[in-house]
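The structure under discussion is supplied below as C-alpha cells; questions concerning it will follow.
Partial complex: the chains shown occupy the same locations as in the complete assembly.
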Amino acid sequence: MHESLKEKVLEANLDLLRHKLVIFTWGNASERDPETGHIVIKPSGMPYNEMKTRHMVVLDADGKQLEGDLNPSSDAATHVVLYRNFKNIGGVVHTHSEWATSWSQSGRSLPPYGTTHADYFYGEIPCTRALTKEEIEDDYEVNTGKVIVETFRDLDYGSMPGVLVHGHAPFTWGKDGRDAVHNAVVIEEVAKMGFRTEVLGHRDPIEQFLLDKHYLRKHGKNSYYGQK
Amino acid sequence: MHESLKEKVLEANLDLLRHKLVIFTWGNASERDPETGHIVIKPSGMPYNEMKTRHMVVLDADGKQLEGDLNPSSDAATHVVLYRNFKNIGGVVHTHSEWATSWSQSGRSLPPYGTTHADYFYGEIPCTRALTKEEIEDDYEVNTGKVIVETFRDLDYGSMPGVLVHGHAPFTWGKDGRDAVHNAVVIEEVAKMGFRTEVLGHRDPIEQFLLDKHYLRKHGKNSYYGQK
C-alpha cells in the first residue's frame, strides 16, 4: 500500500544525499499520508545508493509496523511523536548535516542573523535542553521527540519548521517530505552563515521588522514571493 | 521581444547556479537593453533547472511589466532603482552567496586585503546602513535600491561594482548580466579570503599604491592585462 507515497519518500531520502546533508546510512526522511495518518519512512542502516521503493517501511500513527520486511529507521519513534503533536505537518527529516550539527553540539540556539534565515524560520531556531540520564536510557527516541515538543510549547511549529537537538543534530519538518528536505537544506545554510557572522564579530539578531518583512513576503496571506 | 537578451539573461541566471552562488530559487540576474532601456529579469520563485527563455520577464525602465506570464523576481524593484541611478551599468545580480552574505549579516564593509580584491574592486566594498522600520514596511525593495544609491553618494559605482546590503546579502553589477555574475563570483572569493585573513590576525588593508597598481593594470586606459 501507499506505493506513490513510498516513491516520494524514497526521493526525499535521495535528495538528502544530493544536497550533501548525509553520508553512508545517516539521516532519514518520512512522510505522512494525510488520509490514513500512516507514516512511510526509510529502513534503518541501508546505504542510499541501494535503497529502492520496496524497502520503504509503513507505520501506523502509533509507530506500529504495517508493511515492510526491514526495520524502520532507528529514529522512527521520534518521527511518530512529531507527527502526533504537530498536527499540520506532512513530512519529517533528520540529518547530521555538518553545520547544523555543530550548532547542536554547541548546545546553542541559532539567532536570525539575516534575511536568508528570516525567509524560512520566523525567529531564533531553538536548541532543546539536554535529555536527562533517565530520558536517554529509557525510550530514548520517544523522549527525543518529546523534548522537541516541549521546546515548542510556546513556539509555532508552522513558522519555525526545525529544531536543533542538544548534543545531537537537527530535525526539520514541512507540509510533505520534500518540504522538510528543503528546510533541512536551509537550516544548514543559515547555520553555516551564522557561524561566520559570529566569527566576523557580530552577535545581534536582525530587527523584528526585517524578520517580519522577509518571513511574511514569502509566507501567509499577504505573501508576494513566487507565482500565484 | 528582446529574445536574444532573454537568452543572455537566462544564461546569466544559470551561471549563478554553476558557480554555486545560489540554491533553489534564490538569487536573480537581470540585464538592460541599451537602446530601449527595458530590463529583462528572471521570474520569481522558479527553480533554476526548470527555467527557460520564455519564462524571462520584460520590464520598462520604471519597472512596469511589458511581457511575460510570470511575476518578475521579488527583488525587481531594487534592480530598477539601480539601473535608474547607475546610468552606465547593463546588468545586475543579487545572490545569498555564503561568504558575502556572512559579511552582510555582520554589517561590516569588506576591506581590500589583497590584490585579488584590488583586481576588481577599487577599495573597501561598502556595507549599507540598516534600513529603518519605515523603509522596510513600506516599499521595501525600492528602499533597498535607494540605500545602495545612498551608500554610493561619494563612491564611483564604475570602479566599485558591488555592495553588501546590511543584514541581507550582496548586489553586484557590471556592463551586462554576464559581467555582473563575474563580479558576484569575485565578491564571494574576496569575502572568503578576507574572513580567513582576519582570523589569521591581520586587519590592515593593502597600501593605496598596490591597490592602484592592480586595479589600473586591469581597468582603464593604461591597462595591460589581457589581450587588445
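Labels A and B are assigned to the chains in the order they are written; within every chain, residues are numbered from 1.
We take it that contacts are C-beta pairs under 8 Å (C-beta built on N, C-alpha and C of every residue); 3 or more make two chains touch, one makes a residue touch a chain.
Keep in mind it's a predicted model, so treat the numbers as computed, not measured.
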Overall number of sequence copies in the complex as this file defines it, 2 displayed: 4
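To be clear about the criterion, only the chains that are shown with their structure count from here on.
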Rotation, 0 to 180 degrees and nearest 5, that superposes chain A on copy chain B via CA atoms: 90
Rounded Å distance, chain A centre to chain B centre (Cα mean): 33
Chain A - residues contacting chain B, complex: 113-116, 182, 185, 189, 192-194, 196-197, 199-202, 206-207, 209-210, 213, 217, 224-228
In the complex with chain A, residue positions of chain B that touch it: 23-26, 43-46, 70-71, 74, 96, 98-99, 101-108, 130-131, 133, 136-137, 140, 167-169, 195, 198-199
